[in-house]
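Part of the complex only, each chain left as placed.
Chain lettering (A and B) follows the sequence in which the chains are written, and residue indices restart at 1 in each chain.
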Amino acid sequence: MKTHDAKRVEIFIEAVVERQLTNALIDAGVTGYTVLPVSGGNGQSGPWSREGQIGRGSGMVAVVCIVRPERVDELLEAVFAVVEKQIGMVSVSDAAVVRLEKF
Amino acid sequence: MVDPLDLALTNLGSPIILSFALGLFAALAKSDLSFPEAIAKGLSIYLLFAIGFKGGVAVAAHGMDAQLLAALLVGIAISFLLPLVAFPLLQKLTRLPAVDIAAVAGHYGSISIVTFLAASSLLTANGMEGEGYMVAVAAVMEAPAILTAIWLANRSGRSSAQAGNEFWREILLNGSIVLLLGAFVIGWATGERGLAEIKSFIVDPFKGVLCLFLLDMGLVAGRRLMGSMGLLTRGVAVFGVLMPLVGASIGLAGGLLLGLSLGGVVLLMVLAASASYIAVPAAMRVALPEANPAISLSLALGITFPFNLTVGIPLYLLVASALVGA
């Protein structure tokens, strides 16, 4: 099947700024993103888990965004405006997609 | 007069406190007992809805008066002021960075609704319900302290504290505040008739649900304590038991000033003495992301919450009954 080059950007970010991040993504012109729940993790700010939690103060989400390679820089700028001050992790990998119209 | 020892024992021996202790034990023993996040949230939705509704019905029954307004204002004032007391106290006791101190101060100015629920439950069991509108007072005391905390952080050279749209929405339209106040208004509007319709849902099983919820809080508090031993230096821990006493004193003064009933005074003390670990942490992550969230949460949930639950509440009741009875 014919595929097209793309970038897969995966952002682990505090749940409390999810809306800020997705707004920034849209402003940066992405055509879509997907949010996955995250149940726990560990990093410089220590281990955490969502088990039994009710507050939104701790806890993260994973936002996955498939974009055309040429858009990734713009996207990263937008993402970092939000992520910079918050706890989180951004990674980018090469990917290929089949339907070009999708993004 | 309340018999001190009797009271303390009644409190400690209630299924509610024992459930909390069970959760704490399970966490410290590294059991894998845990509540799914959705269940914990579901329980908290139930509790907020029920307590808000009942508060509203109580106000509808006893009528509204100037005292309600006065109590709201005093509550707001206390929440604004408490961080100003907490900040220098923490500076004395610890070497934490100013931004962390400001964040902690914000948590202690705000309130813990679960502590409020446990206190209401003890009061009701002893026939001293406070004024129904104390629920509304609790709701309005959530947010003001956050503003003071941000002001404190900015003043101490931390200039980037944000107060954008997202922030205001977070503190004013926070889910738990909207639910509590909304249910309060519904209870007020529908009164005894509305309560009769849903009594077997929001009144009868309430205490049992509270037990399960406190079991979960015990688990969460215990796991947090274990995961943050390094953060809780002696000074920090001392603050965790000292500050509730300071808060309770201020709450006492407010309650006496307002001329509240004994139950009302105790509830205001409890509100002032308790620290938020649900609403404020989220707001702080938006407004002061540089602050280490683990410090505030460990203090509020790991030290002050258990302290209030076991020692604080009966103590405040004793003190208040000595003064209000007089």
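One rule holds for everything that comes next: a residue touches a chain if its C-beta (ideal position, glycine included) is under 8 Å from a C-beta of that chain, and two chains touch if they have at least 3 such contacts.
Quantities reported herein were computed from a predicted structural model and do not represent experimental measurements.
When all chains in the structure file are tallied, the complex works out to A x3, B x3.
The definition used in the following text is that only the chains that are shown with their structure count from here on.
One finds 34 Å separating the Cα centroids of chain A and chain B.
On the chain B side of its complex with chain A, the touching residues are 34-37, 39-41, 44, 160, 166, 170, 216, 219-220, 223, 227-228, 277-282, 284-286, 289-290, 292-294, 297.
On the chain A side of its complex with chain B, the touching residues are 14, 16-17, 19-20, 39, 45-58, 85-87.
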